[in-house]
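Only a single protein chain was left out; the remaining protein chains are all shown in position.
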Amino acid sequence: MTTVASTKVRKYHLALIGVAMLILLMSLVRIVSGQNDITSSGTFAAALMLAVPIGLAGLGGLWAERAGVVNIGLEGMMVLGTWFAGWAGYQWGFMAALLAGLIAGALGGLIHAVATVTFGVDHIISGVAINLLGPGVTRFLSEVLYKEGTGAGEAGAGITTSPALKSQAPDLSLPLLSSGPDWLGSLERTHWFLLSDLAGILRGLTHGVNVLVILAVLMLPLTFFVLWHTSFGLRLRSAGENPWAAESLGVNVYLIKYVAVVISGAFAGLGGVFLVFVTTKYVEGQTAGRGFIGLAAMIFGNWRPGGLAAGAALFGYADGLQLRSSGAVTSFLLFGAVLLVIYIGVKLRRMLSSGQPAEAVTRGAREYTLVAAAAGGSVVLIWLWMTVDRLPNEFVFITPHVLTLLVLLVASQRLRMPKADGARYRRGEQH
Amino acid sequence: MSSDPLATARPAVELEGITKRFPGVVANHDVCLTVEPGTVHAIVGENGAGKSTLMKILYGMQKPDEGTIKINGEEVAFRTPSDAIAAGIGMVHQHFMLADNFTVLENIVLGAEPTKVLVLDSARARERVKELAAGHGLQVDPDRLVEDLGVGDRQRVEILKVLYRGARILILDEPTAVLVPQEVDELFETLRELKAGGLTVIFISHKLDEVLSIADAITVIRRGTTVASVDPREVTARQLAELMVGSELPTPETRESTVTDVVQLKVSGLTMEADGYRPIPKGTPVSAYADRLRAEGRRLLLDDVSFEIHRGEILGIAGVEGNGQSELIEAIMGMRPAHGDIALGGEDLASWSTLKRRESGIGYIPEDRHRQGLLLEASLWENRVLGHQTRPPARSGIWINRRAAKADTERIVKNYDVRTPSVDTLALALSGGNQQKLIVGREMSSEPKFLIAAHPTRGVDVGAQAAIWDHLRDARAAGLAVLLISADLDELIGLSDTLHVIYKGRLVARLDPSDVTPERLGGYMTGAITGTEEM
Partner (left out) sequence: MPAGLFRALLTVAGAVAAILVAIVISSVAIIAAGASPQAAFAAFFDFGETERSVVNGITTMINRAVPLFIAGLAVAVGFRMNLFNIGVEGQYRIAAICAAYVGSLFVAPAPIQILVIIVVAAAVGGLYALIPAVMKVTRGVNEVISTIMLNYIAINLAAFLVRGPFTGQRTEGQLTTNTPLLPESAWFPNLNVVFEMFGLPAPRGGGLWGFLVVAILLGVALWVLLERTRFGFEVKASGLNPSAALASGVNPKKMVISAMVLSGAIAGLIGLPEILGDKHSFGSNFTPGLGFLGIAVALLGRNKPAGIAVAALLFGFLDRAQGPLQFASVPPSVIMIMQGTIVLLVVIANEITSRIAMRREERRAAQQLGRNTPVEVAA
């Protein structure tokens, strides 16, 4: 018992220390590179707006995969969410947009559930089909409802866009700190080491934040609570770990999977809704693969809500920074170089202090090559940082994907996906 | 507890005329069974006799086509396991039904969670589980992950799961198959305590000595129907076996020795670590390296295993499952790296791939035909090609020779009596015995020099068993060297020329099959007798 409690505390502390280190590092990089946007409130506000859809899509993935259904149809469900949010939003305002997007995503989830749970179709295949269907259905609806001569057409719609939303959810700011006297804002503008950075980050996360964004962020702890602290959550996770065991204990695995996949679709749809909020209208293709990035965030986070949040935040930050200042993005190179140097330091210390002869013989060569590669990498990154003024946008867009590939490469053995994830489950048939 | 004396006198379980058909087959017909409350009732029968189907019917996983089920005197109709659980029936499955990534507690309460306004009440659940565990002598830490538990502990979790749901009737499906002897003793101790607590236990097994030691009543199932109900005090294992088989037990016996003095396979110092293969530092002999690993306290799956098999010899390996048999096979087949030397007819196999080993004359009858032996969704002739895709008649150049492969499959079907509509039938449509005959025929077809036969008659009917034994004996007479791994002691003693016992990855005894009794062999297999014996 005590060990469990103490490891929990240590994990929590580690996370805090990690965040503190990260901020320190960002501050350093900002000072060195002179790119104030690295920790500006504007960047963090944008990052939050962009991280929310990714995080919601990731939550969609989490709900489905924890129940044992792989959902690569997130992208298609997200597309449905964007269209219906635009369509309902321009007529009845933001709440209608929210509800319509959620329901549309849930319907996409329902199709996936019917195919995979009832008919036992391979989860990947069904997901691919939904990704084809989503854009098809929305395009069709646009062509029917937004064509010239319709009411929507006069309100500013086109084949690829909806009219603007009728209303936006209200924004909130922290009194005194980030509005009115705006103390954080003034502190940020002084550009002091660390203090201004902290102020910028805090202000970005507290100034003019959409109410619904706060709600969306709350979905993370809510998901954690439901999945890990309720009986429904236990049953849902059991369907992903060992559905046959769950079945033998009288759990209705089909029903659980249905519910989970529909909720998954609803989350993906909700992610689409927030994309519509960012642009204030539906634009065809605005998901731009964010469903897949959400999936990546979930894998990055090892199928856990906390890790997923970290992944979404990272990917959102990369997007937000690029949006604010494309020059600041080159600082990533410096950032990567610093991380590599730290890695080398840790490795070298461990190698010098280690006294395990049996290990050293076989591992030595591998270690040396790793350290050498890291050193080479950091040199290349620093050189790139000094020579490249502007990173092409395309390279920023691929950051989440490259990072996810790296995480998979480095940690795939330590990642733990639900054991029966993607398995074909039929009632009464054991594996 | 009811005070009505009549209620306690009613049978706990009463099955009347249960019949279950599957497409084209009858799994159970006219099964009758009466289990008195507060007893351990054993159901014995061969593999494939219909025990498991019967228990699935009793547990609500299958619906009977005909017949009635009465629990405590009341007729019931179960649609799902939930109905059975509600009626007080619990089942401990042969293959544990546990989520590895869950704690013991989570596994136990799943599906019957104590909650406070939908929120999991872990404290109350933990208390109840501890109470139950203490009350029945089933100690397990409720907060450990199941994946960290051993087999015995997992079984305790399974039993706790059932008790937690308030089951009064427990079905245990082949509970001892995966246990080592001490664990079997502990299990039986638990069962006696449960019985003393007034619970009813239905115990399914085909291990007759165990059944005789634990059961209060025995029902024998043969070919899908109940053939006898006997009192364990009045029957011998031999009589029970005859009831199970229906006629004389087919005793495998080898005729005169055909062992030559040509060594076909030589294995020396075979060693495999449990936590992954690491190359041996240059210049260290395998035995010294194994000594060092042992000194470091590492678990060895194979520990300095050495033996020779001559042409015309069947070498049997006896042992409780999980003592290194699978790893030995994997090492010889080249599917998993190991230290030590393996030589086939004097040639060192160390650097050879599985394919090359097969090509140079190693045949393999795998222990689990569905997992390793067959492509269930492919036709019989394609299964004939499997493992022989680089050799004639299946191959010519880069091509698969379909005509020749089909013709040769026809030959196997004929010679090995594989009952099938045609060679284009999918393998999954065949019964276990026919699938196994096909595999034996396939492995013999390339005239191997050395054959690994792992549980060659597991889960096959008696007729197929006798046929497979005959084929093995014939091949031996023709000079084949065979490594026989089996859990069936009669099979081992009857077929083998030499018998080794494997225990915790070590060959602990070498015995002469002609004068060893199953009892003595069992002593070595369970580690009860130590020290190496020479014949």
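Order of writing sets the chain letters: A and B. Residues in each chain are counted from 1.
Throughout what follows, a contact is a pair of C-beta atoms (placed from the backbone, for glycine too) under 8 Å apart; a residue touches a chain by one contact, two chains touch by 3 or more.
Just so it is clear, the structure is predicted and the values come from calculations on it, not from any experiment.
Asks: Relative to the complete complex, which of the depicted chains are touched by the chain excluded from display?
Replies: A, B
Asks: For the full complex, which residue in B:Pro81, B:Gly373 or B:Pro393 touches the chain that was left out?
Replies: Once the missing chain is taken into account, the touching residue is B:Gly373.
Asks: By the contact criterion defined above, which parts of subunit A meet the unshown chain? Give residue numbers in ascending order.
Replies: Residues of subunit A in contact with the hidden chain: 70, 72, 111, 115, 119-122, 124-126, 128-133, 135-137, 139-140, 142-144, 289, 292, 295-296, 299, 392, 394-395, 397-398, 401-402, 404-405, 408-409, 412-413, 429-430.
Asks: List every residue of subunit B that touches the chain not included in the displayed model.
Replies: Interface with the chain not displayed, on the subunit B side: 22-29, 47-50, 52-53, 223-224, 333, 335, 353-359, 364, 366, 371-379, 382, 385-387, 389-390, 395, 398-400, 402, 419-422, 424-426, 428-432, 434, 459.
FYI, only the chains that are shown with their structure count from here on.
Asks: How many angstrom lie between the CA centroids of subunit A and subunit B, rounded to a whole number?
Replies: 46
Asks: How about subunit A: which of its residues touch subunit B in the complex?
Replies: It comes out as residues 1, 4, 229-235, 237-238, 241-242, 244-251, 358, 361-362, 416, 418-419, 428, 430.
Asks: Please give the residue numbers of subunit B that touch subunit A in the complex, ascending.
Replies: Going through subunit B, the ones touching subunit A are 61-62, 80-82, 85, 91, 93, 95, 97-102, 106-107, 109-113, 115, 118-120, 143, 161, 165, 278-279, 281, 296.
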